[in-house]
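All protein chains but one are shown at their positions in the complex.
Chains here go by letter, A and B, matching the order in which they are written, and residues are numbered from 1 within each.
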Amino acid sequence: MDASYNYEFLAHPKIISGKCSLENIPAELAGYDAQKPLVIARKSIVQQEGITKKFVRAFADSMVVLGAVYDEVENYAGISKAREAAFLFTERGCDSLIALGSGAAVDLAKAVNVLVSEKADNLSAFYEGKAIDDILKPLLFIPAGRTNGRESSNTMIIDNREIKSDFLYPEVIVIDPRMTSVCRSDDVAESAAIAFAQSFAVFAAKKHNPMTAAVAHPALSYLSQCLEQGLKRPKNKSTSIALTNASVVASIAYDNTRPGTTNLLAEELARATDLSVGVVTGMLLPSVIELMGKKEFPVSDELLLAIGGLDVYAAVAPQDRARKGLETALKLARVLLSFLPASLKELNVQKYIFNEVARTVAQKCDDIFSENDFAEILEAAWGRRREY
Amino acid sequence: MNINKYPQIRPGKKLFKRVYVAIMLWTVGKAIQVAAKVDKEVKEELARLPNNFTLRMMVAPEKAFPLFFYAKTLPAFVVDKGLLFYGIQMLLHKDKEGKIKYLGADPKGKKVDLNIVFKNIEAAWLVLSFQESTATAYMHDRFVVEGDLVHSLTFVRVLDIVEVFLLPKIIAKLAVKRYPKWSEMSPLRKFVKRVVIYIRAYTF
Partner (left out) sequence: MLLPGFYDFCCRVRIVSGQNALEKIPAMLKKMKAHTPLIVTDKGVVGAGLVDVVRAAVAGELKLSNVYDNVPVDSDYKIVDEAAKIYRQKNCDSIIAIGGGSVIDTAKGANIVASLGGDTLLDYEGFSAVKRKLNPLVVIPTTAGTGSEMTLVAVIADPDRKIKMLFVSYFVLPDLAVLDPRMTKTLPDFLTASTAMDAMTHACEAYYCLEKNPLSDSFALRAIRIVSENLLKVIKNPADMEGRLALANASTMAGASFSNSMVGLVHNLGHTIGAICHVPHGTAMSILLPYGLEYNMHRCGEVIGEILLPLAGSEVYAKTKKEERPGKVVEFIRKMNNYLHEATGGRHPRYLKEIVDKNGAQVVTESLLPAIAEATMQDGARMANPEEFLPPDAMLVLEHAWEGKPLDLGKVNKGGKKIKY
């Protein structure tokens, strides 16, 4: 095993997953001496029929009172909404936060947490680099719907600016099948693409530390087991909970590894074109994997272990494992493609931005990839044809 | 902003599950009291507990919704007042001579040595409707134990034996790890004890 034992690692959130896990929230809150959470929810989630009812029902017969359900957030988290929610928080005398949904809702919850715990009115000091150095209020995160791969991590993005601090980790992540099975197929595809890229980044280097590999392993494993099913039947509880587990675990692992090629490239391209990161990630992944296979970039042999499982791994000769791992990864990435637009061309991405994007990413990325490689990846993703 | 747009929510109650769990806890308590008298194995297991020992099995949170009105109006033989004041629970007491007695649901003025707390009503429901076996429930953190863990193991073992006595094989198999073979517990013994425990538990 090519493991490097010089590392630092932290997986802060506690994960609770499975049947009746929502009902555990009152007990978890009691562990923090809290019993009045403010719920910050994604609008499209709460608007679905029966979700709020199911959610509130899970708190029945407990001492917990929900301060309010603030649902004015969809895809963009800004300071004005954070202030509004923080006002609600103090007005109602809440003592904890629950983020229901994902993406911006969690970012907003983190921002509210900073505002109320640090008694600040805005976040400008923190953008400038002031450290959040006090323990914040407990933040619980309940994944539902499309994720952006940042929820379980220590970053938040408010008004398109990033703040990073170890105190921003959600304390508890509650994965309940009643909440995860609200997605549509495209939500599943985008979340899965991000989770895939994040966990792939862990193994896409010859040396990796054993802890991150251990955390990323289940993510790839669930993706390979459940992705096809999950895309076809997004409301199926058992596959949706497995895929959500994959997302959560992948983002925790990604937090502890250096930024992955696919993620950096996708983020940069999404910023340049205003497309969603999930879509772009899903479209770039096959090209990245293809290029890595073609140029024989080093990959950990555990990639095959995670995607293929024990039996496949054992059956392949040690020297072929890296190559075989990339092959299986490519196959999996192609599954995703069938639920996304076929190429960047279809999305009307202009080719002239590619050079710019490739250069920016090459500056950020200390990997073996060169600027030309990035350009090649983008070209490949642009001109790809759908295989029927 | 108008904060009334986002009202405060007080989650409701699960009445059916509460009643079911209360009845089941009562049955379990009574059944253990009777089984300790009539069955040697249960008696031996319970001998591990120290004398003058009180055990409580309850559903968190305590005193969640006290029903003072009903507690004052309803007579004691209709409903145990402890249930109305303190929430769903049952108390078992082992006295100085080592006799086991079911003490009802009123913990007032009693020193509880071992407290087995279901984290929420749903957890109690899963266990007492045999969707999860005792061991699985323990693994799934459905209940927590306050007090000496060793005694809770004894209690879980007793619970397993009593479940085998009380329930038909098809259900008991879901509730225990290993259903005893004929050599461990003869069908005759099981059947006789089942009848005796049911009759005595529900009569006095």
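Brief remarks follow.
The working rule: a residue touches a chain if its C-beta (ideal position, glycine included) is under 8 Å from a C-beta of that chain, and two chains touch if they have at least 3 such contacts.
The structure displayed is predicted, hence computed values, not measured ones.
Checked against the full complex, the candidates A:19, A:54 or A:345 give a single residue touching the omitted chain, namely A:19. Contact with the chain that does not appear here is found for just one residue of B:3, B:38 or B:135, B:135. Of the residues in chain B, those that touch the hidden partner chain are 48, 117, 135-136, 138-141, 144-150, 153-154, 156-157, 173, 176-181, 184. Panel shows chain A; residues 1, 3, 5-21, 24, 30-33, 133, 135, 209-211, 213-215, 217-218, 221-222, 225, 238, 241-242, 245, 249, 309-310, 313-315, 318 of it touch the chain omitted from the view.
Note that in this section only the chains that are shown with their structure count from here on.
Centroids built from CA atoms put chain B at 42 Å from chain A.
Only residues 18-20, 23-24, 26-27, 30, 56-70, 84, 87-88, 91-92 of chain A touch chain B when the two sit together in their complex. Those residues of chain B that touch chain A in the shared complex are 1, 3, 6-14, 17-18, 60-61, 64-65, 119-123, 126, 140-141.
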